[in-house]
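Missing here: one protein chain of the complex. Every other protein chain is in place.
Take a look at chain A:
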Amino acid sequence: MRLRLRFLLLSGGLALLGGCVDRYTPDVAPADRSSLVVDGFINAQGSSVIKLARSFSVNTKSTPVEAKAQVTIQDDAGRRYGLAENPAGTYTSAANALDPSRRYQLRITTSLGRQYASDPEPVVLTPPIDSLSGRSDGLGGVQLYVSTHAAATAARYYRWDYDETWQFTAAYKSELEYVASSNTIQLRPSEHQIFTCWRTESSTDIRQGNTTQLAQNALVAYPLLLLAPTSKIHYGYSILVRQVAEDQAEYTYWETLRKNTEALGTVNDPLPGRVTGNVHALADASEVVLGYVGVHTVTEKRLFVDAATLGGPRPNAIFIDLFYANCTYVDRALPPAMLNLCQLGIGIPLTTFPTAAMYDNTVPVTFYYYSSPDCVDCRLRGTNVKPIFWP
């Protein structure tokens, strides 16, 4: 009886808290799952790059591109500028200088003959970036600021994206290299060094600002980005900021997209919403097309930050690169073993062990220190070619 009661109690309790979770595959029409995605903008002063792709079902990983489409930029007088495809799905125009008094749209004809066009938009001229500066935030990080200004009648909304480049090192320095052609281990020449590298990443977040509440159309030391105290800013950091000015519609599009990209589903998260853009199918206005094709010029500026010169505390966290947290090295690998590891590509020799001092041995034996490539070869995360803009 006792057991029985317990069973009942448990079944009730399990039902309450365990419940059952089933996969839920909503019944969505295939047309709703595969929409044209237009990623890019019309550059009024230079080359325009447009990427065409298809959206894909939420439970797949494929990233289908839209290849073999006819893509042109067209102004309101009917003049066209073609874009060439290379590689598949990426369409690039020649460096154009578009007339700022005209409106431009992107016209797309897919390989299946469906026609799409973005709304004709006026050219928004982007003012230059006046300055880009960095200041210690007092906690070991660096706050970056951007300043710009334009005529009061010009566009008052700005968006930035950027490429970050920073110098870093491998966990261990290798003084030796394996030469496959001779199957020998030799001293590593300096031009083959794999200890110091540079890594470049493009921004993924959406950064926007506006001057709509300001008396002047000027942003002075607008906080653009906060660099946390990590190894990123330890040896040196360079950022190339690209600025575009935009109109309110485009600003709103990116703002909504930004809110939507944040994580969803927990108690505090925002409600999901629908963001489409300004591209439409000509035959069917209700067809969903994703992306916003703005028309503007781009200005850019580069800033080099040497965190050491900024002052302020530099906590130890700055030296710790989590990527190397599990790195160890091995000593006393005998030459045949070292060679074998090199041939297999799973070990890189660091240096040799001073044997004479430790062994009273008539036959000189060379031991090697070695470690795994991901702890030694910085090229796995960057390039060992110093960028041309690096000071």
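Basically, a residue touches a chain if its C-beta (ideal position, glycine included) is under 8 Å from a C-beta of that chain, and two chains touch if they have at least 3 such contacts; residues count from 1.
Keep in mind that, in the parts below, contacts and distances are computed from a predicted model.
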Answering from "YeeE/YedE family protein", "Aminomethyl-transferring glycine dehydrogenase subunit GcvPA", "Sarcosine oxidase subunit gamma" or "TonB-dependent receptor": the UniProt protein name of the missing subunit is "TonB-dependent receptor"
Please pick, from A:Q115, A:S131 or A:T212, the residue that touches the omitted chain in the full complex. A:T212
Given the full complex, what residues of chain A touch the hidden partner chain? 6, 8-28, 32-35, 37, 39, 53-61, 63, 161, 202-206, 210, 212-213, 252, 255-257, 259-275, 288, 290-291
